[in-house]
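What you see is the complex with one protein chain gone and the rest in place.
Moving on, here comes chain A:
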Amino acid sequence: MSPDAVAARILGLLDLADEDPTHEELEPYLADPAPEVRRNALGVLSDHTEDWTAASPVFAAALTDEDPAVRAAATRLVRELSEVLVPGEEFDAALRRATTHADATVRLEAIDALWRHRLTTVDELTGLSGDPDAAVRCEVVLGFVSLDALDALARAADDPDPSVRLAVARGLGAVGDPRGTATLTCLAADPEFLVRAAALTAMARTGCGDEAVHVAVAALTDDAWEVRQGAANALSSAAPDERGAAALVTALGDENLDVRKAAVKTLGAWLPSRPAVRSSLESALSDVDADVRAYARMSLTN
């Protein structure tokens, strides 16, 4: 199709857009041989449709369009319109086709739409968890999180890519189930420091058992301040004990202000059951950082 013919088709589409076109009126443009026309037709459809049940499969089907620009427009629209798209047989089938597309962005978006619309299962996501692209596997992890699939998350924690393990650690924190602590304890020994930090931070949500306390106390001496901060946060969900209190008091002298802040917050929460930490909190009132001083003051006055 010549550029002039494409321009004429686009102008025809734009004229139609001024008249609130129906889905049927847009159909010739949605199936146009020129990708520019198809891409713009998707935009016009999203602007004007009132029948989302009929329109939803169109956006899902466009995820597997042969043209990358149309696919990019479809992926953007499927995400943007997530709250108004209506799942149905065609919509679901189109998304499932997209999960095996060669384009990783399409696979990622399809998996995202499947779990956001609650159309997927742990078994289906497990089948997709072997994707060669790490970003897609991260999306699968988010799907597991949406289903509170702790066993599947535990298996994903062995992923060779740190970004996936990071997603698992954050996901277990989001689920907040104490049964996730065992996986988090393993991730707290991860070679990647951001994974260790995320795992320890997540323990603050899942709870910190005896073994986890041991790991968190040891992590308070980690080289990375992010990990030390995560460890101080993790201990906030643990039962106050002598070992943890001593490690947190030491952390009050950490060179990093975020670590000191996390330590002072946890010690503040422990103060009612361990009055011995009061003197340490009082010494934090003269910290060089205003946040640390403020949290110490709040702990001592509340």
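We take it that a contact is a pair of C-beta atoms (placed from the backbone, for glycine too) under 8 Å apart; a residue touches a chain by one contact, two chains touch by 3 or more; residues count from 1.
As a convention for this text, contacts and distances are computed from a predicted model.
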Q. Which of "Sugar ABC transporter permease", "4Fe-4S ferredoxin iron-sulfur binding domain-containing protein", "Putative ABC-type transport system, ATPase component" or "Monovalent cation/H(+) antiporter subunit G" is the UniProt protein name of the chain not shown?
A. "4Fe-4S ferredoxin iron-sulfur binding domain-containing protein"
Q | Among A:Ala7, A:Ala218, A:Ala276 or A:Met298, residue touching the chain not depicted | A | A:Ala7
Q.
Touch as defined at the start, partner being the missing chain; which of A:Asn40, A:Ser56, A:Thr206 or A:Ser280 qualifies?
A. A:Asn40
Q) For chain A, which residues touch the unseen chain? A) 7, 10-11, 13-14, 36, 39-40
